[in-house]
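All protein chains of the complex are present and in place, except for one that has been dropped.
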Amino acid sequence: MTATAERPSTTIFKRPKSTTGIWSWITTVDHKRIGIMYGYAAFFFFLVGGVEALLLRIHLAQANSEFLTAGAYNALFTMHGTTMIFLFVMPVSAAFINYMLPLLIGARDVAFPRLNALSWWIFVFGGIFLYSTFIFGTSLAPVGSDGIGGIDGNIAPGGGPGALNFFADSPDGGWFGYQPNAGPLYSAGTAMDFWALGLQILGLASLIASVNFIVTVFNMRAKGMRLLRMPVFAWMSTVTSFLLLFSLPIIAVALFMVTFDRQFGTLFFNATGGGDPILWQHLFWLFGHPEVYILILPAMGIVSEVLPVFSKKPLFGYSAVVFAGAAIAFLGFGVWAHHMFASGVTPVAQAAFGLATMTIAIPTGIKIFNWLGTMWMGKIRLSTPMLFAIGFVAMFTIGGLSGVTHAVVPSDWQQTDTYYIVAHFHYVLFGGAIFGLFSGLYYWFPKLTGRVMSERMGKLHFWLFMIGFNLTFAPMHWLGLQGMVRRTWKYAPETGLEPWNFAVTIGAFIIALGVLVFMYNWYVSKRRGEPSGLDPWDARTIEWTIPNPTPEYNFATAPVVSRLDHFWHLKYDEDDEGRPVRKPDADKVVADLEYDGLNPSQPIHLPAPSYFPVLMALGIPIIAYGIIYHEALWGKLAIAAGAIISLSALIGWGIEPLEEPMEAHEEELDLAPAGAADVIEEGDAGGEEQSGD
Amino acid sequence: MSDHAHPTPAQYWKIAVVLAVLTAIEVGLYYIDRELGLGALNAVLLLILAVTKFIIVVGWYMHLRFESSFLNRFFTAGFVLALSLYAIVLGLLGVLVIRGGG
Partner (left out) sequence: MTDLAHEPDVGHHDEHESTGIENRKLGMWVFLSSEFLFFGALISNYLLYSNRGGFAAPYPAEVYDIPFTSVSSFVLLMSSLTMVLAHNALSRDDQNGARTWLFATAALGSVFLGGQVFEFTDFIVEFGMTLSTNPAASAFYVLTGFHGLHVALGVIMLLSLWGISRRQNGLSEKQGLNLELVGLYWHFVDIIWIVIFTVVYLLSLPPT
């Protein structure tokens, strides 16, 4: 055990110190590195979810197809949805928020760097745990009333007839896990336990992150960065965090109830025992509806950043866009039963929820018109980020319009459980969220790498997506209205649905091609892309006032902000007609920013790396495995072991010297000893490397 | 830590006595209702007592009464949101009806 003169000697481990190599990534608390890791992990799951989709589409291209067994089909659509929502869109949004939020508000890191790392590790372990279902999960025939398998109408063990059965032992109760179908009787085996516990773990990661981001935004803004001067993406991140904060506890309870039903014999959703299946729907959608706004708002924030830059105009109606985002979130808590119009809720409830759902179109419409107003009469540059942002506006509008048709209750009874709904949510989630996220990737790529992505390949990617995406999802509107039912293994040739299904599958493969182009572009541009310089896009907000790639300390000196679009106004004045006129010294301003950004004049303290986040996170999936296998002795031991690991890590964390978290940031510059302009990590305070211990 | 406007230990003790008395009244009401059958009045009184204890602990022990209004509004928002959402759910599930329904 080591003690230094300046710290209480209660450290249990020697603080990790490395800045390179894998341990530096495992122990990092730097928001940028955490963001990068989130991004790569999320993209990996995007590919997995995409493969799942392609398998579904190969199957559905033909009527009466037996490419997949029914068991595999159910598992694939369950895992596709679960993966895309919880393992792709949410974490990639987290990647953006992690990396960009501190930069957008002029901070050196988030409020709780170690907690940030904890969220990341819990997410990773949660994702691995969920996907370990492919190895360990079992999906058995439902339990009959005599306790033996074989209820009518369900799939025999092994998935039934068909060629590809590989995934049949995975969660197959839909991403929404309706009870009692996904409960212990009808989804016997462990697959749905992996689903429920996996989602539980992932939800915990997001809840922790939301607390972090809220405190960051309210407490860590640079001087002059009033709330209504923050970039819109910072605002949307905040609103999203509120949605997460208040909706995740609800699904946490619901998932505990399912897990307890499945593992410990409670009767929450057991119909014969007295449980109420509708309760599950309420609890799930109380979370599930805010969840879809969680999925879309960060992407809307990105679009609100990109459109002004590439229109050379300020965002039209900044305050309205901000308040509309908040309104969408607030109203979003009040409409959950619109997912239940066909579940037997009373007519009064249906009317109320239908009406409430329609009101969300108002703030959404405000945003759309304001985006259009931003572009109107602007000097448009159709670079790749802009293409995706415009694509977002168009595609999301289409998806939003079909959404409004769902709000009309009798119309929804027709659409529910058909492909019309599938079309709607893919238009808003893919055409909306995913297009927006790609726009952000192209836009902020220079911040990570100091280079720009290839425009040629970017445009190719965009057009492959536009064509492929629309070919895939537009036909689903009429396929649905013609009666093609969701979540159903086969459709008969007499229905006449096959030709368009075939076209849809072609579209899906065109999307896949676009993804490959993107991946190649990313790989090549990282290595050989054109250097970006400080300000490749002639941007407006302060994350572009620091060098690319982002220095470890972000801002060499804490920025002072005087107005909205502060950076823009450093470079541009306005003429009498309100048009921007570049200041004569704008280039010098940019060059000075670059120089100053790379050469901090005083030593900068950064939060030190730590083992405890990864250790604490490790205990959680161990507990989860223990719960699934709790009947065995080793399962019980696993629960205890996991709890002990996490608790010990928590206590160690609490003991770990307090000097290092964000307290030792920024404004401490005047307290730091004058000296060489190097970056000191708080963990080095003791001096030389100590051996042993 | 804000050191101003903190109650003194003596005041904390007094508050504890108030809380204990309120609890005693609650328990007393429970038995009175069992004997006399107060009906809806019982529920109303018990809820008032519970809310009073709640406010006292939050306001004085958690110090929210003396904290910034930002915290106040935040905490209240969570509470109000929970109350509203679950009241609607329970209403939709037929629980929140005048006794006799469901």
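Labels A and B are assigned to the chains in the order they are written; within every chain, residues are numbered from 1.
The rule is simple: a contact is a pair of C-beta atoms (placed from the backbone, for glycine too) under 8 Å apart; a residue touches a chain by one contact, two chains touch by 3 or more.
Please read all numbers here as calculations on a predicted model, not as lab measurements.
Asker: Shown chains touched by the missing chain?
Answerer: A, B
Asker: Just to verify: which one of A:199, A:214 or A:441 makes contact with the chain not shown?
Answerer: Considering all chains, including the one not shown, the answer is A:214.
Asker: Touching residues of chain B against the unshown chain: what are they?
Answerer: Here the touching residues of chain B are 1, 3, 6, 8-9, 12-13, 15-16, 19-20, 23, 26-27, 29-30, 42-43, 46-47, 49-50, 53-54, 57-58, 61-62, 67-68, 70-71, 74-75, 77-79, 81-83, 85-86, 89-90, 93, 95, 102.
Asker: So that we can see where the missing chain sits, which residues of chain A does it touch?
Answerer: 6, 8, 10, 111-112, 207, 211-212, 214-215, 218-221, 223-227, 245-250, 252-254, 256-257, 260, 264-268, 270, 273-276, 279, 283, 605, 647, 651, 654-655, 658-659, 662-668, 671-673, 685
Assume only the chains that are shown with their structure count from here on.
Asker: Chain A to chain B: how many Å between their CA centres?
Answerer: 37
Asker: Can you check the complex and tell me which residues of chain A touch chain B?
Answerer: Interface residues on chain A, with respect to chain B: 218, 246, 250, 276, 278-279, 282-283, 286, 333, 337, 345-346, 349.
Asker: Provide the residue numbers of chain B that touch chain A in the complex, in ascending order.
Answerer: It is residues 70, 78, 81, 85, 89, 92-93 of chain B that touch chain A.
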